[in-house]
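All protein chains but one are shown in place.
On to chain A.
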């Protein structure tokens, strides 16, 4: 069986996997990082998004061996060790950008990558387009878009903290 060595949320792991083992299986079943969810199995819903070397990928259609040697960040690795939240996490909470929360980890991971790829800033329209690969069945996306816009301001240093939501 192939062996993979990868760094997940700052910790290095080595594991024996089958060639067909998916990254999401390695994360959820072997490493017990269950914040990454599986919504569709087929690369359409985005519930399983994690970062590989800072780029968002759908872990349900990434083989574990493809992450060999890579730096993987999951939702569990975003907050600082002292519990300080990433601006995106804080914004999702403040803006009521979740209901059942099943899509939330993938949304947050996709959103961070989206914001990072646009240092010049993002319009609401660009955010809506950038989120195309993440489905949410509960919220209607309205608050998710608002949360990402608020987090982008902090991530780009335009504000020091998340602006308070209107309601």
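In this section, a residue touches a chain if its C-beta (ideal position, glycine included) is under 8 Å from a C-beta of that chain, and two chains touch if they have at least 3 such contacts; residues count from 1.
Heads up, the rule we're going with is that contacts and distances are computed from a predicted model.
Visitor: For the chain omitted from this view, which of "NADH-quinone oxidoreductase subunit NuoE", "Sarcosine oxidase subunit alpha family protein", "Acetyl-coenzyme A carboxylase carboxyl transferase subunit beta" or "Xanthine dehydrogenase molybdopterin binding subunit" is its UniProt protein name?
Guide: In UniProt, the chain that is not shown appears as "Xanthine dehydrogenase molybdopterin binding subunit".
Visitor: Which one, A:7, A:30 or A:44, makes contact with the chain that was left out?
Guide: Counting the whole complex, the residue in contact with the absent chain is A:44.
Visitor: Pick out which of A:8, A:57 or A:75 touches the chain that's been left out of the picture.
Guide: A:75
Visitor: Per the definition of touch given earlier, which of A:31, A:98 or A:155 contacts the omitted chain?
Guide: The single option touching the absent chain is A:98.
Visitor: List the chain A residues touching the unshown chain?
Guide: 28, 32-42, 44-45, 47, 74-76, 78-79, 85, 89-90, 92-94, 96, 98-105, 108, 124-125, 127-129, 131-132, 134-145, 165, 167
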